[in-house]
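A single protein chain has been omitted from the complex, and every remaining protein chain is retained in its original position.
We just call them A and B in the order they show up, numbering each chain from 1.
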Amino acid sequence: MESKQPLLKVNNLKTYFFTDDGVVKAVDGVNFEVYPGETLGIVGESGCGKSVTSLSILRLLDEKGKIVDGEIIFEGKDLVKLDENKMREIRGNDIAMIFQEPMVALNPVYTVGDQIMEAIILHQKVHKDEARKIAIDMLRKVGIPEPEKRVDEYPHELSGGMRQRAMIAMALSCHPKLLIADEPTTALDVTIQAQILELMKQLQKDLDMAIIMITHDLGVIAEISDRVAVMYAGKMVEYTDVKRLFKNPKHPYTWALLNAIPRLDIEQERLFSIPGVVPDALHFPSGCKFHTRCEFATEKCRNEEPGLIEIEDGHFVACWNIEKLEAAKDRVEVGENK
Amino acid sequence: MLRDEIKKNTKKFFKNPTAVLGLFLLVFFIIIALFAPLIAPPKDPNNPYRIPIATWSLEPKPPSPEHPFGVIGQRDIFYGVIWGTRTAFRIGLIVAGISAIIGIIMGSLSGYFGGWIDEVLMRITDIFMSLPFLVAAMVLTTVLGKGLDKVMIAMIVFGWMGTARLIRGNILQVKEEQYVLAAKALGVRDSLIILKHVIPNTIFPVIVQVSMRMGSLVITAAALSFLGLGAEPGYADWGTLLSYSRNWLTQFDKAWFSIVYPGVAMVLFVLAWNLVGDALRDIFDPRLRG
Partner (left out) sequence: MIAYIIRRLLLLPLILFGVTILIFGMLELLGPEKLVSAYIRGPEAEKVAGATQKIIEKYGLDKPLPVKYERWLGNVLKGDLGWSLVGKQPVLSAILSRFPYTLELALWAIIPVVFVGIWLGIISAVHHNKFLDHFLRVFAIIGWSFPDFVFGLFMILIFYTQLGWFPPGYLSFDMERVVTSSQFVNYTKMVTIDSILNLRFDVFLDALRHLIAPVITLAYLWWAYILRITRSSMLEVLRKEYIRTARAKGLSEDVVINKHARRNALIPVATVSGQMIIALLAGTVIIESVFNRPGLGRFVAMAATQLDYMSIIGGALFYSILLVLGNLIVDVSYALIDPRIRLQ
């Protein structure tokens, strides 16, 4: 896998929002690669900048959001510098995206078929009837029963799971090389979640595409990813393959996340129960942004920000106190390892 | 908490240049209304709203040092504009205030009790809304026998429905919310629940609505006076002043000042309320902000 050229390479991406209250450094230096056909998971608590990262790749930020630094190399082109027309040829065609809330991500006044056909007509330059056939095929492929009928229905006539399937059909209708899935299953209930993940794995194999799976659910990561990037407060804190991440986490935040995996035997209100709160993006702490919640924090952590360092082949961590964590691991047993 | 909120909103208000302009205009009009007796001393202090007769000629007279806004229908326009400010405030505040109170009562009954009371009250609201406001106010004014007081009564009778619907909607929403359910479970009396939870939640939207309505109410009253249904001739009222110009429709060059001065006063007055109302709405109802 490593020998291949990456399909997407994100270098030191910084995306800020210039709001009335100040500059929100939503993404503040993020690096990762995605190789053809693989799945990269991006995980982190709510508000850490996962969605902003994905929107930056497609340049779909709202007017206040600006990519202030970094590059996003997709098939040799830097998307940050690409002009809007070229960018539009990539959106929906080479890179497609599905969103968190299937309930609101489809336009309520057009039929599902209409919305799928739109992309097909645009990118594949086919006639309407042809596009309709492709749309129906696609709906069948994502497991929607009676696609000939469903194609003419409006989004609100479909259930949440069906809508997410329709979203997937829409995203995949032009056979993208990369699919960015921003928490595609968060809004769905558990059984449907599993079905959708299964479907995505299946389609990934069939269509040979790469996936960026954004989630705050480590269960989903374990299910689907090849490699994982852990984000905290706009930064990447750990980046490695899925096995190593679960077996041998090196960053205290990752470790805490793993300990906080929801357990089916205990009812939990929140997914994460790491003590403390995610820092406000307007007022990030100095030094390592995690130091306010980190049990190993030292003076150095408060003052100096650690860089992402490759501690062993293909395992990157941004932390000053890797040894301390190792020592602690010996004392405490890590829960729920996979 | 509440203090901070008020502080924050005040800051927000003053950061909005149009809101500041509106407030400035409003203060300007309040000062004029308060100091009317000094700015334009009445000839007959017992009857200050009668514009004194300035000349016996029926021809309009253009502005002069003696009559800075000119003379129309034998009346001094300046005097009429100054005292007309008081009339405008009186009409707006009385009509908007009383119809808001009626609306609050109707809406509260409807929203709180629900069921058939709600159904009946809402149908009554529908029925009152089935007449265009201007036509309704005009007909009722005429039937009651013309005059400014009749105009105000008519506008109140047909002016409470918006508030009633607003209040009802808000109450239904608040009712859904947990804490009222909780309070009910504890056995707090109904009226207490209304007072404690619903009123604070609905009072700001009402204030916004009242300030947004002030301008249009003054316009409607002036329009009725303009048609000759409101204040009697010679009364210090902007609409009445404007109505004199109707006689000079084809010779406006002789009477332009009778349109421009009261007209500009009215536009600025309405603008002031609309700007302030708009800013308040931005603050209290972020959903409508744009």
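Assume a residue touches a chain if its C-beta (ideal position, glycine included) is under 8 Å from a C-beta of that chain, and two chains touch if they have at least 3 such contacts.
Since the structure is predicted, the reported quantities are computational estimates derived from the model, not experimental observations.
Between the chain not shown and the residues A:V104, A:V190, A:L282 or A:I309, the one that touches is A:V104.
Residue B:L131 is the one among B:L131, B:L172 or B:I207 that touches the chain not shown.
Residues touching the missing chain, restricted to chain B, are 18, 123-124, 126-128, 130-136, 138-144, 215, 219, 222-223, 226-229, 242, 245-246, 249-253, 256, 259-260, 263, 266-267, 270-271, 274-275, 278, 288-290 (touch as defined at the top).
Mapped onto chain A, contacts with the missing chain fall at residues 55, 58, 60, 62-63, 88-93, 96-97, 99, 101, 104-110, 115, 118-119, 122-123, 154, 156-157, 167, 170.
Operating definition for what follows: only the chains that are shown with their structure count from here on.
Rounded to whole angstrom, the centroid-to-centroid distance between chain A and chain B, based on C-alpha atoms, equals 54 Å.
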